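Here it is, the structure, as structure tokens.
Showing chain A:
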Amino acid sequence: MFRRFMRKMSVLAGVAVLAVSGAASSADTIKIGSFLAVTGPASFLGDPELKTLQLYIERINADGGVLGKQLELVHYDDGGSAGKARTFAKRLITADQVDLIIGGSTTGATMAVVPLAEQYGVPFISLGGGIPIIDPVKKWVFKTPHTDRMAVQKVFGDMQSRGLTQVGLISGTGGFGKSCRQQALDQADEYKVEIIADETYGPKDTDMTAQLTNIKGADGLDTVLNCGFGQGPAIVTKNYRQLGIEVPFYQSHGVASKSYIELAGDAANGVRLPAAALLVAEDLPDDDPQKPVVVDYKEVFESNFDQSVSTFGGHAYDALMIAVEAMERAGSTDKAAVREAIENTSGLMGTGGEFNMSASDHLGLDLSAFRMLEIRNGDWALID
Partner candidate 1 sequence: MALLEIDKLEKSFGGVHAIQDLSFAVSPGSVHSVIGPNGAGKTTLFNLITGLYTPTSGRILLDGRDVGGMPSHRLAAMGMSRTFQNLQVCMNMSAVENVMMGRHLHLNGRILPSLFRLPAVVRGDRACRERSLELMEFVGIQRYADAHASAMPYGALKRLEIARALAAEPRLLLLDEPAAGLNANETAEIDELIKKVADSGVTVVLVEHDMKLVMNISDHILVLDYGKKLAEGDAATVRHNPDVISAYLGAA
Partner candidate 2 sequence: MGKLMNQRTGGLGLVAVVIVLLPWFLPNIFYYDVAIHVGINAIVAVGLNLLIGYAGQISLGHAGFFGLGAYGSGILAGTYGWHPVLALLAALIGVGVLAFIVARPILRLKGHYLAMATLGLGILVAIVLRAETWLTGGPDGMIVPSFEIFGWTLMGETTWYWIVGGLLLVTVWLALNIIDSPVGRALRSVHGSEVAAQVAGVDTTHYKVLVFVISAVFAALMGVVTAFYSGFITPDLASFFHSIEFVTMVVVGGMASTFGAIIGAVILTLLPQLLTGFDEYEAMVFGAILMATMIFLPKGLLPSLAARLRKGG
């Protein structure tokens, strides 16, 4: 550990010298900038995302890089704070002069940076889930995770097929939970479900029994949906079982990582959620065109890091692949050309599904990219 520390010190000294001399930009590398929530309440997003970027950039470089150049990752930890994200994004653009930005683990951090990307004209692929990132479309901004609208549609579709109509809603007050809650309220009519209770909890709350007690008391409750990420949904799940609420329980794709099951333990069994195919890679039918991609990513990730694969790292993988593929197609790192190439991405198979972007769709995934999963015996199970 000490040697790693010393290495960091020398790197730091090098960085300082570089920065002072102002010779930040060099022509023979392609600079990928990123700002991720590696610490803080959203660290379970940022941590696998950063690991994925580092790992795959190393692999791409070992294979000869992109356009004959090596990739260089410039990363800052925004701790999930939108304000910090903005500061670091500005640093990436103006000081580090990166060619492209991948980052923003959260919708909030992304939205804080959107005006900068637009102002300076830098291709920006976000890893945030919220729909406002790409709706309305912004010229320079793309994203890879499924939107919360898709997640809500998937969940409501499943409820509809099970004949559940009276929904109790509980959501986190962070950007993700807030946006997901809004989508649930907006989409309810179309799927003929009714939101009969609407409760919230803070990102650091440690007990949600009070809110769930209110939901439990709602007349005619058929099912409950929780919009949120982090440890919050795990506590909600535990409290849900503690209070003995019997109706089916849905989570959003915000909990699509093994750590949710580990935290919630047995209480997680029976919970349904929409998620990418990555979580059930091995269970996919062999003829599923997504299978090779997700199985490969899962194996690479899990053999390099001592932790289970999550869909969040997958979003970073997708973003990097889209960026690399677009640069190769554009034949340069010219920002405008790369932006246009990203917009023309088509048929690219990622961990989240097949990306087909266009001038009016800067995500390029459809509902088929989502699978409905149920947690059984502490593991994901594919149910459709």
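Candidates were picked such that all candidates are chains of the complex that A comes from, given by their letters.
Following the convention adopted for this analysis, a contact is a pair of C-beta atoms (placed from the backbone, for glycine too) under 8 Å apart; a residue touches a chain by one contact, two chains touch by 3 or more; residues count from 1.
Keep in mind that what you see is a predicted model, and the values were worked out from it rather than measured.
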Q. Given the complex, what touches chain A, 1 or 2?
A. 2
Q: Show which residues of chain A lie in contact with candidate 2 when the two form their complex.
A: 5, 8, 11-12, 15-16, 19-20, 22, 24, 38-39, 76-77, 81-84, 86-87, 90-91, 94-96, 106-108, 111-112, 115, 173-175, 178, 202-203
